[in-house]
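Okay, structure first, notes after.
The other protein chains are all here in position, but one chain of the complex has been omitted.
Right, chain A next:
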Amino acid sequence: MIHMLRKTMLAAASIAALAAAHPAMAATELTFQRFFGACDADFGSNTDIAKAVGECGIITSMVNKFNADNPDIHVAVTTVEWPGYDQLTAQFAAGDPPDIVTIHHSALSDYQSKGLLVPLDDVLAANGIKPADFTDASRNGVTKDGKIYGLPIDNWTMLFHINMDLFKQAGLVDASGKPILPKSVDELLAQAKQFKEKTGKPYLIQNLANETALYTRNLYTYLFQQNSEFFADPTKVKINTPEAKKVVEMYKAIFDQGDTTKDLDYAASINAFLAGEGGVHLNGTWMIGDYTASAEKPGTALNKGGYAVYPYPQLFAGKHAQYADGHSLAVSQKDRSDEQTAAIGKFLKFMADHDFDWSRTGHLPAMKAVIESAEFKALPHRDTVAPIAELGTSLPSAVQRQFAIQDIIGQEMSAAITGQKEVDASLADMESRINELLANL
């Protein structure tokens, strides 16, 4: 009897001690630093991901849902102003980086090359995520030196957003109701001329003011289409080439002939397209949702004849390709416990499993299964832009400082297209400035 009592008391004491020593149910804490803004007012406590809209709303709700479903893990979010790389670099320098961070595929090399990121192959494999699950564009975007350094969550690229009413007026719609897009530089210039003659409006709406990214993405796309290996050596660019000259001269001709808007910044270019001020808006995947909504609203310029969206047309005889980038979730290199590593794996698995939810932002999914799914194809216009998953091409993964390179290319292209500089001089300066940058890393 005494023995029983002793055993019972011992068991009770053990349970009490265990409970006391489990301060937690102390959840494993992970820090997640991201851009995409804050939207606490609308989605601060929302865990129903299906109800969320927009980048901020969806990612906020995804993290809320993960925290709710996993009481043993707490993901603490820090938002940073886009793209947040100044802060991230400073955090690495101070030895206090976040556990998980949003990084563009094009910026991964800047950190991976310095050994600041954890290769994720093992973590992903442990959670049942295989590289073959990713689309080609996504897998290539996050693979550096043969290893995966980020969970890709999407791909984005530039698109031809088309005002179908104006295309009909211009006679640029085929019998099936699809827009007729050019297949060569000459066709592009001819169609732009025809468009202006018939509608009195410019063929292209471009944000050429206060801008560098658009120029750069356009140049990369049409260099890829000419099989130009301008970064054959990732530490040295060769861009003062006949191929690059063809692209710059094409955009200069469009500019000189008045077939594009000229003085619009990014926001104004969106206003112009929504107001029906031009035929094709060169903008990203992220605008599909807004333009679709406008097209469904009676009385709007896009509602008159509809809205269509396509990848950039193939204008050259090389491989079918266009520049694409993407977002990924990378993990910082720092000391952490097995529990923390396991928690990170669980979080990445959750994000991969919810790739469809993220794709509602307008970005292309990173997972093959999602892009091939019926529910994704049922989203507006996803059928016409889906080829991007195969066409999407990044710069070689070892090229560093891609955001800084973008600024240089944009500045020089702008100078050439607007006539401030000769095309040859711009390309020469572009090449020398980039190489100087890369030589001083």
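Simple rule for what comes next: a contact is a pair of C-beta atoms (placed from the backbone, for glycine too) under 8 Å apart; a residue touches a chain by one contact, two chains touch by 3 or more; residues count from 1.
FYI, contacts and distances are computed from a predicted model.
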Answering from "Formate dehydrogenase beta subunit", "Cytochrome c-type biogenesis protein CcmF", "sn-glycerol-3-phosphate transport system permease protein UgpE" or "Serine/threonine-protein kinase RsbT": the UniProt protein name of the missing subunit is "sn-glycerol-3-phosphate transport system permease protein UgpE"
Sort through A:Gln87, A:Ser113, A:Gln257 or A:Ser373 and give me the one touching the missing partner chain.
A:Gln87
Which residue from A:Ala137, A:Leu181, A:Leu223 or A:Leu274 sits in contact with the chain not drawn here?
A:Leu274
Please give every residue of chain A in contact with the chain that is not shown.
35-42, 44, 54-56, 77-82, 86-87, 89-91, 93-96, 265-267, 270-271, 274-275, 286, 290, 294, 300
